[in-house]
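This is the structure, below, for whatever I ask next.
Missing here is one protein chain; the remaining ones are kept as they sit in the complex.
Chain nomenclature is as follows: A, B and C, assigned in order of appearance, with residue numbering initiated at 1 for each chain independently.
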Amino acid sequence: MAKIWIQPGQDALAERYRAVRALTQALAAPLSDADATVQSMPDASPAKWHLAHVSWFFETFVLRDHVEGYRPFDDRFAYLFNSYYEAEGPRHARPMRGMLTRPSLNDVRAYRAHVDAALLAAMPHLPEAACTLVTLGLQHEQQHQELLLTDLQHLFSLNPIAPALFDAPRAMPAPVPGPLHWIEGREGLVEIGDDGKTGFAFDCEGPRHKVFLRPHALAHRPITNGEWIGFIEDGGYHDPALWLSDGWAWVQAEGIEAPLYWQRGEQGWIRFGLDGRQPVNPAAPACHINLYEADAYASWAGARLPTEAEWESAALNIAPTSGEQLDGAACPRPRAAEDGTSLTQMFGDVWEWTGSAYRPYPGFRTAPGAVGEYNGKFMSGQFVLKGGSCATPRGHVRASYRNFFHPHQRWQFTGLRLAKDL
Amino acid sequence: MAKIWIQPGQDALAERYRAVRALTQALAAPLSDADATVQSMPDASPAKWHLAHVSWFFETFVLRDHVEGYRPFDDRFAYLFNSYYEAEGPRHARPMRGMLTRPSLNDVRAYRAHVDAALLAAMPHLPEAACTLVTLGLQHEQQHQELLLTDLQHLFSLNPIAPALFDAPRAMPAPVPGPLHWIEGREGLVEIGDDGKTGFAFDCEGPRHKVFLRPHALAHRPITNGEWIGFIEDGGYHDPALWLSDGWAWVQAEGIEAPLYWQRGEQGWIRFGLDGRQPVNPAAPACHINLYEADAYASWAGARLPTEAEWESAALNIAPTSGEQLDGAACPRPRAAEDGTSLTQMFGDVWEWTGSAYRPYPGFRTAPGAVGEYNGKFMSGQFVLKGGSCATPRGHVRASYRNFFHPHQRWQFTGLRLAKDL
Amino acid sequence: MAKIWIQPGQDALAERYRAVRALTQALAAPLSDADATVQSMPDASPAKWHLAHVSWFFETFVLRDHVEGYRPFDDRFAYLFNSYYEAEGPRHARPMRGMLTRPSLNDVRAYRAHVDAALLAAMPHLPEAACTLVTLGLQHEQQHQELLLTDLQHLFSLNPIAPALFDAPRAMPAPVPGPLHWIEGREGLVEIGDDGKTGFAFDCEGPRHKVFLRPHALAHRPITNGEWIGFIEDGGYHDPALWLSDGWAWVQAEGIEAPLYWQRGEQGWIRFGLDGRQPVNPAAPACHINLYEADAYASWAGARLPTEAEWESAALNIAPTSGEQLDGAACPRPRAAEDGTSLTQMFGDVWEWTGSAYRPYPGFRTAPGAVGEYNGKFMSGQFVLKGGSCATPRGHVRASYRNFFHPHQRWQFTGLRLAKDL
Partner (left out) sequence: MAKIWIQPGQDALAERYRAVRALTQALAAPLSDADATVQSMPDASPAKWHLAHVSWFFETFVLRDHVEGYRPFDDRFAYLFNSYYEAEGPRHARPMRGMLTRPSLNDVRAYRAHVDAALLAAMPHLPEAACTLVTLGLQHEQQHQELLLTDLQHLFSLNPIAPALFDAPRAMPAPVPGPLHWIEGREGLVEIGDDGKTGFAFDCEGPRHKVFLRPHALAHRPITNGEWIGFIEDGGYHDPALWLSDGWAWVQAEGIEAPLYWQRGEQGWIRFGLDGRQPVNPAAPACHINLYEADAYASWAGARLPTEAEWESAALNIAPTSGEQLDGAACPRPRAAEDGTSLTQMFGDVWEWTGSAYRPYPGFRTAPGAVGEYNGKFMSGQFVLKGGSCATPRGHVRASYRNFFHPHQRWQFTGLRLAKDL
């Protein structure tokens, strides 16, 4: 399980706790009770459920297990807001999360306040094991902050009146970026993965281990919307030779013609976002594409996706707090790409699909108990994404971070960076 | 299409308009924005959608078509709140009605107020054709009042915390009723169906026509929950010989063991209703059963379902305002059955499944235009139910009224009365 | 259950037995083992299964139950070849009938011979009840003769090489028939249904009972392919106003543009039949349409479907052996329509959809025991068809005969005759 930053003291943890919890509240502030309740698809959860589930995590693994005399806010919530922890007993079926019109959004806010008060009161006395769980809970809540935004975007996209949750960010000047540059990667034996010494990491990020890399290069920036339109106009969605077999079946079955949330307007492509319907910005990174689309684009471009080892070893000297990331309750939106002769936008903007299946690193073992279900049991059928996105809370991501989704999923802020063999 | 009561004057229509619209508002009063937004299954609609759709009906067929200078409240609502009128153009997909977190419940209330103001202002000047449509719109809204209640009950039933929308009605004394009496029906040629002369009726209720009836009898009251428990305990849900083939397939596929909303408690059967979870009342009519269950029960009892002609000819001299029907914003609940030597509970309490498929009466023709889609196009695959229920607004139902649902559906207040050949 | 023709003697029954069984063999003669084994859809059965199932019927209800010392051909066959008789115990799942590559077609032929020998040997000594069951079994086998042909046609239609099972019938001269004539029907009280006195009838054909008919007329002949092409060219498959709601949903979901087995060729419409791909004959009755299509055509033509009572009362004086029916192992094909001033093609050619749901006649009761499952349990969700088709063995059908299929099904030889109110 997770390793923890050496705490300079409980005050730092409390401060961090307050900050993370406040951001969640701020993100949910513009929501109506209805906005917060509806589930748009089984993959997504209602905003209210996110708000409650992250609180259940603290309530269960910290307050219930480590704080004597704690009384749960509502005994029924364990059933409602457990996500997938089999060890914690039966729970409400995932595809039915949207049926919970009660408790209300305000009830859930009261639940959050109850947990916050209890946890902050207990924090000075928590044993180290519990502090570790608080830190894990905060990382967990940050993950749900991003999901809350992407799930809301999906929900609102299904409303014909296309509501905007946030104001559109001020239009940024967006010169069309010049061509890709190729940046040579490291070659031979490299070490990747978390070493358990330098701060928090999820269990799946380690152990640190050696990987042998062949000569290769990464593109200096992600593929842009403008380039993606070139792929569309060249018939990319109609040429089976470019696609993985499963990907081509998906394209055919769903009639896919463009990234998620795109539609053709009279004057070009329009995309839906949390700021409503807006013209596609050709300078910004292509977004809301799945692994199949990323792979097909790479085939079309005569390139390939990077492996996670290539990506991580290239990112080691880049500040993980760089790039467009989530700093507050505002509309997440990838910035325009930049020209450059070194790697840009490795962190933030869009999660970058790698060609690596999400599997355990050599020597990985799941932790005992419910928290051991956090990551390990999902290690089949998914691919690794790296680098965070414009919806990732700044400070959350790092080079060793392994995000993962199924190859058909594309409602996250997902894009791609090309790689090639040298 | 519908025939209209001879209006004593516009005032009566306006009064009736105000009363019907006010009841809808009252039924929705206890709802949160979230309660009013979620769709629990494709067969059901969100409460907010019901509230808006019935207003769209008036706005479209009366205000738009008959009131010069009327400006729609919101041009996008025609797309959102058209139910199934192909002639009115494309519309939001039915299974996606629950995605409409916006407009809010308050927006919809404002929409209702806008339509009410415009319609009441226009009413003194409306041509007769438009008054006919107002009357139709009110009957239509009454149908949605019942659906609003049954759809909310279905939604709340899927919430593990089992919310109660209304207080439980005061417990009524419920002596177990004595055995069924059989009341002989009319024999030979009878006339059924609406004659178009005595008040409002939906188009499908006519033309009036002759039917030849064999000697038969109807049970004096509906089957009770107590009797239904006897069916369960005798293995009724496990004996294929009792079931229609489609019904047996449904029982097997869904693992059905009891009526909808029933679960076994430690001290007997519990049912969920708009007053939450309550013990099953053995004296009350069995409810939330489908055609397959009704037919299987009848087979088990050595009887059969009545035809709609038998039912209607027996009901001709019974006041259609009798029985437990909806009088205001309170929990609908079938009353206990009564002993008696004449027909009881023919109206109200529970809709009674007939063995008649919902097909056009001899000479039936659909009206031209969108309103012609009201009934005729649904005349395949459904069965007729008679008599109204505890959730039917009092004054809405009559002997010629033909309600219809598919044989597998059971979320309405549906029960059965036995018939037999003599 | 079935009533039986007064037998002039066992010889007649034996002769009839031999004739029916021989026709089945002849129909299956051109089949390969593979042809006879594959199941093309859950609604259809493999030819081999038909051949065995009808033999199981005799073996079970006659030989096992009435002939002492009879030894079943193979104890495993009861499990394999019971169709839907719950009272006869568990059985092979219907959608898996095509998995039975063993027993082989030759094994099944041997099974047939075994049953034939035993039954013919026992026949002189059979009690009357058993003779009744033999007669029922022969009627049953005739039904399966028609299904065998329609199921093979469906199977072969899914083979891109479009095999022809039979030679194409000699091209018959086919002048385009003139316009429809309308033949007035009987009015007032009529009697329909089997009276149990004049020969074999299935249980569902009775009891004989009175129905009151309004003034109406039937078209003198079925609708032709030429007229159906007019419906297509007028946009009939694209106008929701013509369709039942369920029918329109089916058209949309399946992308329907024409009757089953039709495809557009370079020189007009081509249809697939047991004689392979052939041009559509504009003079022949439209065929392989379902209830939704029949109903939509009638709406388009300003008419309606006949009720079963209208159809039957009109057919009473027409010889049920008239029309194109199955006389031997040759390609079934509806003849060209004829001009005329009286009803033509009422029997044979194509089954005619009625607007009547398949429900029990007044006073109908199912027989006790397994044979009681023959008809009654299918009385929901289906519509009645009348008159037989070119694939119905001549001698099988009669005016009171009630065939039934679901409204979406169209792989039988199904067409329509219009009716209208006067």
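Keep this in mind: a contact is a pair of C-beta atoms (placed from the backbone, for glycine too) under 8 Å apart; a residue touches a chain by one contact, two chains touch by 3 or more.
Keep in mind it's a predicted model, so treat the numbers as computed, not measured.
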Which displayed chains the unshown chain touches: A, C
Listed residues A:Arg18, A:His125, A:Arg264 or A:Arg359, member touching the removed chain: A:Arg359
Touch criterion as defined above, residue of C:Thr101, C:Thr198 or C:Gln252 at the omitted chain: C:Thr101
Residue of A:Met96, A:Leu244, A:Ile270 or A:Ala330 in touch with the missing chain, whole complex considered: A:Leu244
Full-complex contact with the absent chain, from A:Ala12, A:Ala26, A:Ala87 or A:Ala319: A:Ala87
Interface residues of chain C (partner: the chain not displayed): 32-38, 40, 48, 76, 79-80, 92, 96, 98-105, 155-156, 158-161, 163
Residues belonging to chain A that touch the chain removed from view: 84, 86-87, 189, 209-214, 240-241, 243-248, 291-292, 295, 304, 307, 355-357, 359-360, 362-363, 373, 377-381, 383, 407, 421
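To be clear about the criterion, only the chains that are shown with their structure count from here on.
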Chains touching both chain B and chain C, listed by label: none
Centroid comparison with chain C (C-alpha atoms), farthest chain: A
Whole-Å separation of chain centres (CA-atom averages), chain B against chain C: 38
For chain A paired with chain B, centre-to-centre distance based on mean C-alpha positions, whole Å: 47
Distance from chain C to chain A - Cα centre to Cα centre, in angstrom: 59
Per-residue multi-chain contacts in chain A, two or more chains: none
